[in-house]
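The complex appears here without one of its protein chains, the remainder shown in place.
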Amino acid sequence: MQFEFERRVTPSRRVMMAVPFITIAITIFLSGIMLLLQGKSVGLTFYAFFIEPFESAYSISEIFLKFGPLLLIAQALAIGFRAKIWNIGAEGQMIMGAIAAGSVPVFLTDSSSIFILPAMIILGALGGMAWAAIAAFLKTKYNANEILVTLMLTSVALQVLYYLLLGPWKDPMGFNFPQTVMFQDAALFPPIIFGFRLNYSLVIPILFTIFAWIYMERRFGGFQLVVGGLAPQAATYAGFSSKGAVWKSLLIAGMAAGLAGMSEVAGPIGQLQRSVTSGYGYSAIIVAYLGALHPIGIIFAAFFLAVIHIGGDIALVSADLPISSVHIFQGLLLVTYLASYTFVNYRLKPRKVSQEQVGGASS
Amino acid sequence: MTPFEFFLAGTMSAATVFLLAALGELVAEKSGMLNLGVEGMMAVAAAVGFVVTYQTGSHILGFVIAGFAGIAVSLVFAVVSITFLANQVATGLAVGILGLGLSALIGKEHESLTITPPGSINIPILSELPFIGPVLFQQNIVVYLTILLAIMIAYCLNKTRLGLVIRAAGENPKAAEALSYSVKFIRFGSVAFGGLLAGFAGAYASTIYTPLWADGMIAGRGWIAVALVVFGTWKTGRIFLGAYLFGMVSLGELVAQSLGIGIPSQLLSAMPFIVTITVLAVISSNGARLKLHAPYALGETYDGSEPR
Partner (left out) sequence: MDERKLTAMHNDQSSLLSLRGLTKIYGSLVANDAVDLDVSPGSIHAVLGENGAGKSTLMKLAYGVVSPDAGEICWQGKKMDNWNTSIARELGIGMVFQHFSLFETLSVVENIALTIKGSRSELIERIKQVSREYQLEIEPSAMVNSLSVGQRQRVEIIRCLLQDLKLLILDEPTSVLPPQHVRSLFDALRKLQNNGVAILYISHKLEEIRELCDTATILRNGKVTGIIDPNKKSAHELATLMIGRDIPKIEQRQSTNKSENAILKITNLSAKNSDPFGPELKDINLSVFGGEIVGIAGVSGNGQQELGRIISGEDLRRDLPSSSIEILGQSVTNKDVTSRRDLGFSFVPEERLGRGAVPPMSLNQNTLLTAFKDGMLKNGFIQNNVVTQFTQKCITDFKVKCSGPSAAANSLSGGNLQKFLVGRELMLAPKFLFMSQPTWGVDVGAANEIRQKLISLRESGVAILVISEELEELFEITDRIYVLRSGRLSPSLTTSDVTPDEIGEYMIGETREETEHAV
């Protein structure tokens, strides 16, 4: 029997709620097969992935450390995605935020002023926004595709970082390693609990989530963005500016990504080095989708992905799982999510085969 | 070879990676499929091609299996976006992420290993010519085959019935279906062909152009290939020129080093991306022209439903 998709009259809410769980189940199943192919113990690996992260207070705190930037960037990206502004260069905006924020302790190495950290927060946000603004400008002024531009800008941002780390900002006492000096305490977020890396930068994503919820659910500005994404012609008809939507989406995302970059260098990393982003900019794309682009859904999705990251780190040691497995898992999650989401708008229906044809085939 | 000859010869080789991938993307886009997973397809194929060539010593086998790997990854994209009707942009990104992860896994045991590149063919007499001989006529055979392929694709898309049908699917899928062409079948085929060429591009990159494996070695070249299709306004000839231009730009780093010019190497590494952004802005600013040449239904999901 052949099947075809038939569009539902109204999207199914029931399926919509089920999609994330189905996605996770299928992804775990597919990953299990891949593990078997690699000759790994499935049980041991999944134990390391999903259970071990919760077995010590330290690793739980590490989950929340990863949760912060993922949540922050994903909330912002989701706003843009709902307006169909495809900013996939959060990674680059994050790097520029980290660089801008890092400039403060790099130049004021000895200062212990209480204004250091606030200055870094502001500069971090501005750095990310400035980088995103390039894409917004090129999109609104020259119609340049934002997917390609934001992506290319990430590669450029990486080279800017490398240049600074190998040249002017290199730690003179750092044995020629590509990194800056370690930042002074005044340039770091204080830890929430002494001895753990989890710090007060977590406040930023939480505040931003509240902002995102209010903006998308209660504010006219958010409504305008959603209209632009669903029906661009209706947005023009209603007089909502499409250029405004591009600027809003990209600047919000740039700000969030910049703040995330700042939180990393003023938090667990404590300096500028080659890997300041840990790939959060890309993972956040998956978080945004897995959370159905909804502020509440994204909270759960960000937490889940944070567990995966920590679980991956643990499995690296305890199950000898290559780090690429985490990337594959993330890729599978998104692929499966997109395929499953189809059932929200469509239902499967057996293709009509006439009686005569069946008879004809058997005779 | 003088440095200048070396530069020109290298350009042809570097351009071949871009050209192969961009030609594949062109065919997919002509059928209406915007596949942003090129980077991932190339990465997987590069890893597979390298591993096979390293293990068997056969470049040909490496290419063939890499081609299949490219097709396999492209079919993931095709199934999700054509059969399951998912958004093409998001699916392409997802497949890209998946591909990069897979390539790292496949190449893990071969990290930083090298292989000997295959010999180049010396076209008799012509390759003896001063200057242009070594530049134009002492390349690897894949370079020439790719140029030939570009001509064949241009001919096929513009002059043959097959090309007409592919363009029809990308132009107005509903009408194509009404004329009893299977849009889904055509698009599957076009995407798979794109996967095959992205696979060859990856294999060329990892076994001939720089015969070594390193995680992340595709380094954005798949994305440049996607951009090249836009630069070339979906015309094979212009894509060809664009690929050679980018081949040249990507060699800037080597040339500057060999000439001892004091430009930071990071600026040179960033150059292909800066040039891409600039050219993209220039080409796109003429929105009317872009709209005229872009396949009309590019990136649109076709669910086959009939409005009543």
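Letters A and B mark the chains in the order given here, with residues in each chain numbered from 1 onward.
Following the convention adopted for this analysis, a contact is a pair of C-beta atoms (placed from the backbone, for glycine too) under 8 Å apart; a residue touches a chain by one contact, two chains touch by 3 or more.
Note that the coordinates shown come from a computational prediction; the quantities given were computed from them, not determined experimentally.
Q: Among A:A238, A:V317 or A:L348, choose the residue that contacts the chain missing from this document, as touch is defined above.
A: Of these options, the touching residue for the absent chain is A:A238.
Q: Which one touches the absent chain: B:F4, B:Y155, B:F185 or B:Y296?
A: If we include the chain that is not displayed, B:Y296 is the one touching it.
Q: Write down which of B:I60, B:A178 or B:V282 is the residue touching the left-out chain.
A: B:A178
Q: Which residues does chain B use to touch the chain missing from this display?
A: Counting over the whole complex, chain B touches the hidden chain at residues 161, 164-165, 167-168, 171-172, 174-181, 287-288, 291-292, 295-296, 306, 308.
Q: Which residue numbers on chain A touch the omitted chain?
A: Touch set of chain A with respect to the missing chain: 7-11, 218-221, 223, 227, 230-231, 233-234, 236-239, 352, 354, 356-357, 360.
Basically, only the chains that are shown with their structure count from here on.
Q: Can you compute the centre-to-centre distance for chain A and chain B, using the mean CA position of each chain? Integer Å is fine.
A: 27
Q: Flag every residue of chain B that touches chain A in the complex, lowest number first.
A: 36, 40, 76, 79-81, 84-87, 89-91, 93-95, 97-102, 104-105, 108, 215, 219-220, 223, 226-227, 230, 264, 266-267, 269-270, 273-274, 276-277, 280-282, 284-285, 287, 290, 303-305
Q: Which of the residues in chain A come into contact with chain B in the complex?
A: Against chain B, the touching part of chain A is residues 4-7, 38, 86, 88, 138, 141-145, 147-149, 151-153, 155-156, 159-160, 162-163, 166-167, 282, 285-286, 289, 322-332, 334-335, 338-339, 341-342, 346.
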